[in-house]
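My questions will all concern the structure given below.
The complex appears here without one of its protein chains, the remainder shown in place.
Right, subunit A next:
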Amino acid sequence: MAISSARESLSHALTNRFLPNLEYLLQGSILDSAVEHLMHRLKGLCDNVDTSPEPFHDLEVCMSLRQSQSNQPLLLRVRRALGRDAPFQMRYLGQPEVDIRRPTLVRSCMDCACTNGILDFLSEMGFRLEFEYIAKGYMFRKGRMKITVSKLIKIVPGKQQDMANEPISQSYIVELSVVAPTGQENVGEEMRVFAEQLKPLVQLEKIDYKRLGNLP
């Protein structure tokens, strides 16, 4: 039997819809003073896995490539775990769709684990640094849903590892997301029901970035 090429198996995964390439997302925020209550609620609601809640401390670097045929540059986000040896994660995110009929924001999404040469590789391809920040917080899961409660930290250029970097605000960002293959519309409903259970501590919503564009 002839062996199939990598390209063939990838298009097979796409056409048969088992390649997870859509992200369903709800976002919200909570003040530092109330975050303990949310953590307790999440511990109670989420799957009781050994490592729950799992702490993380990641540096995210967003790189952009100008494309000759479109005004929008191509953005790729590279995440690296600080203080732990893990593969770098590269992520492509498409334009978010905010459809009133859907309970969540939906955007195309591709996650790709890479070796640590990725930033050098992208720079050689012509990508330039767009922005970077540190996200530090906890991850919970409930079935296939992922819930993160994290603090966003501003980076003083050249001091990525420095503890002196300051938080962007006095609150935590809360994200509820699922990455699923195309055609699984019931995911959104599942997420809406879960988000209801976190009220009134945190209000998880579809955030339309285009409308935030005018903010300072």
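Before moving on, here are some points about what is shown:
Definition applied: contacts are C-beta pairs under 8 Å (C-beta built on N, C-alpha and C of every residue); 3 or more make two chains touch, one makes a residue touch a chain; residues count from 1.
In this section, contacts and distances are computed from a predicted model.
Of "NADH dehydrogenase [ubiquinone] 1 alpha subcomplex subunit 13", "Mediator of RNA polymerase II transcription subunit 20", "Dynactin subunit 5" or "AP complex subunit sigma", only "Mediator of RNA polymerase II transcription subunit 20" is the UniProt protein name of the chain excluded from the display. Taking the complete complex into account, A:S68 is the one of A:S68, A:Q95 or A:N186 that touches the chain left out.
In the complete complex, the residue from A:M125, A:I168 or A:V193 that touches the missing chain is A:M125. Between the chain not shown and the residues A:L42, A:L59, A:L76 or A:L204, the one that touches is A:L76. The residue from A:C62, A:C114 or A:L201 that touches the chain not shown here is A:C114. Considering the complete assembly, subunit A touches the hidden chain via residues 1-3, 5-7, 9-10, 19, 65-70, 74, 76, 90, 92, 110-115, 117-118, 120-121, 124-126.
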